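Heads up, one of the protein chains got dropped from this complex, but the rest are sitting where they should.
By written order: A, B and C. Residues from 1 in each chain.
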Amino acid sequence: MMNMSATWRTLVPVLIVSLTSIIVLAPFFINIGLLNDMSNVLSSWTVIISAVTGTALGLVYMTHAIYASYQRNKQTEQLVMAATTYAFIILHIGLAITQPGGVNSSAYQWWYTVVYQNVGATIYAFMFFTLASSAYRTMILNSVEAASLAAGGLIYTLRQIPIFQTWFPWMVPLGEWILLVPNVGGSRGAVIAAALAATVYGVRTIWGKEISLREVS
Amino acid sequence: MADLLMGLVGTFFIVATLSVLWKDNIVFRFGQAAVMGAATAHYMIMSATSIQSMVLSQMQIIPILGLILGLLMYTRLFTKISWVSKYPSSILVGVGIGVMLAGTIKGQILQQVGMTLGDIQTALFTTGDAMAILNSVIIFVGVVTSLVYFLFTIEHKGTVGLIAKVGRVFLMISLGANFSGELVWYQTQMIGRLMFIIQELLVPLGLA
Amino acid sequence: MSDRPAGKDENIIVQLGTLPPNKYFLVHLAGIILMFIPLIFPMGLPVQTSQPVIDYVNTIEALPEGSVVAVSFGASASLLDEQEAQFLATWKILFSNKLKVIFYSTTEDANIILERHLGTKVKPSDYGYTYGVDYALLGYSPLGEAGQSAFVRNIRSLYPVDYYGTPLNNIPLMQDINDQSGVDLIIFEYTSCTDVEWVIRQWVVPFNKPALITTLGCCGPMAAPYYPSQIKGFLSGSGAGTEIEVVSGFPGPGAAMSDSKSLGILPWLLSMVFANLAWFLRRSK
Partner (left out) sequence: MVLLVIAGASYYYFEKLKDPSYQPKLRDIPAIVAIKEGVGKSLEEDKPVHYQMGASGGQLYSTLVSMTLVALTFLRYISRLCAEMGARLIVHMPYQAESIPLIEGTTLEGYREAGKPEEFQRENLRYYGRGALTWTQGVTASFAQEGVGLNLAIGIFYSDCPISLEMAKYMGGLNVGGTGRWIMVYAFAMMCDYVFLGEEIYAAAAVVSQDKMMLVGMLIEEVGKFFVFLLLGLGLILSLVGMDVVSLLNM
């Protein structure tokens, strides 16, 4: 009984991974109709599975965290914040269900633009400041590495800023050179190395020897 | 009126988000709570729409099997049967590995090598000018030295250490270029938000 | 090194070069103010154009009238500011060169943006275009790279119907187009930098299809290695957005940003100078 359950718990999932990946990989090398179809079915399942989990699983974990945080720290503020979150969930879902056109209705789009899209854009704007302050800390010419980082960073920044293109026209070809020559050299090496690592991961997983998945209980 | 409301609410969220740059405060926390709700809801709606269009509207056997596999994911929440969730997860990972292997080797290894050599060839036989040849050689050196930096079985000492150091310089220049690409992009986003405030709030109020 | 905050006895340059985070906030504030001013009072500084952008425009303009262009649209709503100028100008060039365009989306947001912008900012009808005959919207596919792979091999397996639910066989434009062979150029628009490999792996490598890409500024370095051999031209970031407006002669939202960018970066640059000076001053002591 014990052995049986161990088989179902550990061996079968490993087999599923190997089999699925071979089915998906095969059509890239040989052209067999059945394999192509199976590969398409598997691809469509991935989308359905992620959609099914997306409908509620995240909400469960979020609720857990919110509830536990309130239990630890019973303040009105915590309660207000939790209520805000759920109010916005209900508002959006409510609009999507009740308004004609669902997510394409003007009411939903209004909220989508003003909250989701707007804050999303602001988050990226925020990053300007985090990058600026981290560069202020690290782009100090105190070593060869930091100097090359600063050189790559500052020259290409200046190349992109219109006023410097006018003031220092040579900055444009220099910036392009940084981008197209040393940058390409370095990033190609890094890309090849990472691709090799990824390939090894893939081969090992198909082989059924990947440990990061196997013992997950 | 509706326009002005959009400007007001929108500006509020912009300020709330950026205010954490100053320090953690209640306006930021309120904004965060609201956005978390909005984003979760949006994801749920989008997922439900996909299920509707891919499964429920057709009611064919294969999509329904997918739906069942998806529901198996929820067994994770129950300790006794949580292992069942490994089945659908395994399918996802398997598809990922297959797709990855198919693309990675050719596109990211062989072609990158090919392009590096191709640059030299073009420079030597087609373009023929000294600058192009020099550039292609620099790229070649960059690729080789940065790959040496990523060798893990050889300690970085002596000649290997020196080569790895050169590789690191190439890597750092590349990182710097990536940094500045992003910096200027984010600045554009900031300008975009300022334009939003001007167009949606200040213009309706007659201030700009 | 410069992490260490300045002592009271150190000079003003060291003080300015080692501001703690809570004071560095003032540099950010100065940046915001300087970005704001030119948006209200534009200065009209000149713009230089670069080769990838010129090649991008030339590739489209070299196509004979009536050629079919597939636009894989992957814009993201939160990143519109970076991309809007690029794709609006691209559409204007496509439409004014009388090319047939097939739009399909790779992100959820993209469909909404596509429909909104085609309805308001660049109207195909202004160029004498008719839906179904001169252009078509196929909708969103969540499959990512697998979706591109399906598109090049069999469009109908991915999109049996278009965005509005009309079967593809009933759309005049799509009658003879069933896979990549019916497409003369692919314009690939994306926001996640490594996605450049999608178009390389699915369109360029197997079919040697001419490809153009438009992406974010940060993705430029990742796309550069493929230019000019595999990608004929590329636009990266709003800077390229401003440039394409200049090259093509269609004005748009890119120009307004250019001045604001120039001024807004100055406080940061100045602070970088001080940070380095402070380091050298301390070391020389």
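The working rule: contacts are C-beta pairs under 8 Å (C-beta built on N, C-alpha and C of every residue); 3 or more make two chains touch, one makes a residue touch a chain.
Just so you know, these numbers come straight off a predicted model, no measurement behind them.
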item	value
Chains still shown that are in contact with the chain withheld from the display	A, B, C
Which of B:Leu147, B:Val169 or B:Met195 contacts the chain that the document leaves out	B:Leu147
Residue of A:Pro27, A:Gly54 or A:Pro162 in touch with the missing chain, whole complex considered	A:Gly54
Listed residues B:Ile14, B:Met54, B:Leu67 or B:Val95, member touching the removed chain	B:Val95
Those residues of chain C which, in the complete complex, touch the missing chain	21, 78, 144-145, 192-194, 197, 205, 216, 218-219, 221-222
Where the missing chain touches chain A, by residue	43, 46, 49-50, 53-54, 57-59, 61-62, 64-65, 67-69, 116, 119-120, 122-124, 126-127, 130-131, 133-135, 137-139, 149, 187, 190-194, 196-205, 207, 209-213, 215-217
On chain B, residues whose C-beta touches the chain left out of the figure	17, 20, 24, 28-29, 31-32, 35-43, 46-47, 73, 76, 82, 85-86, 88-89, 92-93, 95-97, 99-101, 103-106, 109-111, 113-118, 120-121, 124-125, 140, 143-144, 147, 149-156, 171-172, 174-176, 178-179, 182, 185
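Everything below uses one rule, namely that only the chains that are shown with their structure count from here on.
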item	value
Steps in the shortest chain-to-chain touch route ending at chain C and beginning at chain A	1
Which two chains share the largest set of C-beta contact pairs	A-B
Identity of the chain that, by mean CA position, is farthest from chain B	C
Centroid distance [mean C-alpha coordinates] between chain C and chain A, Å	19
Centre-to-centre distance between chain B and chain A (centres being mean Cα positions), rounded to whole Å	5
For chain B paired with chain C, centre-to-centre distance based on mean C-alpha positions, whole Å	15
Interface hub residues of chain C, defined as touching at least two other chains	28, 79-81, 142, 146, 217, 220-221, 225, 237, 239, 261, 265
Touching two or more other chains - residues of chain B	21, 46, 50, 99, 108, 112, 115, 174, 177-178, 181-182, 184-185, 187, 189-190, 192-193
Contacting residues of chain B [partner chain A, same complex]	2, 6, 9-10, 13-14, 17-18, 21, 26, 29-51, 54-55, 62-63, 65-67, 69-71, 73-74, 76-77, 82-83, 86-102, 104-105, 108-109, 112-113, 115-116, 135, 138-147, 149-150, 165, 167-187, 189-190, 192-193, 196
For the chain A and chain C complex, residues of the former touching the latter	40, 43, 47, 104, 109, 112-113, 116-117, 119-121, 123-124, 128-129, 132-133, 135-137, 139-142, 154, 157, 160-166, 169, 172, 176, 179-180, 183-184, 187-188
Residue numbers on chain C that touch chain A, as the complex places them	1-3, 19, 21, 24, 27-28, 31, 45-48, 50-51, 76-81, 112, 142-143, 146, 150, 157, 217, 220-222, 224-225, 237, 239, 242, 258-259, 261-263, 265, 268, 271-272, 275-276, 279, 283
